[in-house]
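All protein chains of the complex are present and in place, except for one that has been dropped.
Let's turn to chain A:
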Amino acid sequence: MATLELKSLRKTYLTEEIIKGISLSIEDREFVVFVGPSGCGKSTLLRMIAGLEDITSGDLLIDGQRVNDVEPGKRGLAMVFQSYALYPHMDVYKNMEFGLKLAGVPEKERSEKIQHVAATLQLEPYLHHKPGQLSGGQRQRVAIGRAIVRNPKVFLFDEPLSNLDAALRGQMRVELSALHRKLNATTIYVTHDQVEAMTMADKIVVLQKGVVEQIGSPLELYHHPRNLFVAKFIGSPPMNFFSAIFQNGGHDGSSVQLRDGTLLHVPVSPPDILPGTKITVGIRPEHVELAPASDDSGVVEVIERLGAITLVHVRCADGQIIVVQTDGFTTLEVDTPVSLKLPPQHCHLFAPDGLAFEACRRHPLAA
């Protein structure tokens, strides 16, 4: 059982404010992922929760108890560091034993727990190896084992997979998800990897410059980004953006005029803005449709074949590049004229202040 509550947490280094009032509640057994660009304060926030950084102001509650001034080791958390941070002078067994020993767990019980965790993580053959003799993936497992063995209320991970190669990262990602289902412990996971965030999270927290941009389930962020920043950040390849003129709108949708004159009726309701305002239209590459050229609206400039899918970069008449994702079988070639179709139900509109227009109907998977 563990719930976390962050109440307008702030962190100031010298004069610079790094975390600017973050409020968030985390449910028991939830897997929460912090994402955001480099330097946005993900690690700092995680370290504040861990107790490795002081909290300048605000409250941190674990299971309803304020723990701002509780020592890291007494908060009932375990952390897995990006660099693994294993004790180099201790073998794998001792690495896992250290925390138990400090907590005064009797020798026999320690040994049982370690054996059990080692079996779960397939670490048995390495129990008496020093970290220096292990591969990156094995070290990663030991770091996770060291966290699990203490049976913490909350797991904290700071980019735990970023030092592994792509194949191993994919494998560990699946293993971590499976482990989470098995242990059922509340987890906070920091990453800047989209795929990790989308696949593992129950809830994603998008951070930028020390503020929360949006909190929601992965599909919520994908289908209903709250603002331009989240729309740009979530999704790969990233969403296409172009400007348009707002015409009019109401509860059933908004009409916009694109630069080539096309009128588009998008099922989103406008905020309080005047007709004629310049706004931004966004559409994901996977939602743009390619049609044989009926006019000279676009020319294929680059084709990236990834096997299962193909990314087609189309240069529009006004010079802007729009990326379109199609299947892997397309026979399109560079310099072919094409025209683009933008299905209105997949378009996102953003007011000049960057906030998204409210969707008239929520996506069924992101209710």
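By definition in this document, a contact is a pair of C-beta atoms (placed from the backbone, for glycine too) under 8 Å apart; a residue touches a chain by one contact, two chains touch by 3 or more; residues count from 1.
One rule holds in what follows: contacts and distances are computed from a predicted model.
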Which listed name, "Mannitol ABC transporter permease", "Sulfite dehydrogenase", "Septum site-determining protein MinD" or "Sarcosine oxidase subunit delta", is the one UniProt assigns to the chain that has been left out?
"Mannitol ABC transporter permease"
One chain isn't shown here. Among A:6, A:19, A:35 or A:50, which residue touches it?
A:50
Among A:89, A:278 or A:341, choose the residue that contacts the chain missing from this document, as touch is defined above.
A:89
Using the document's contact rule, name the residues of chain A that touch the chain not shown here.
14, 50-52, 71-74, 77-79, 81-83, 85-89, 98-99, 102-103, 146, 150
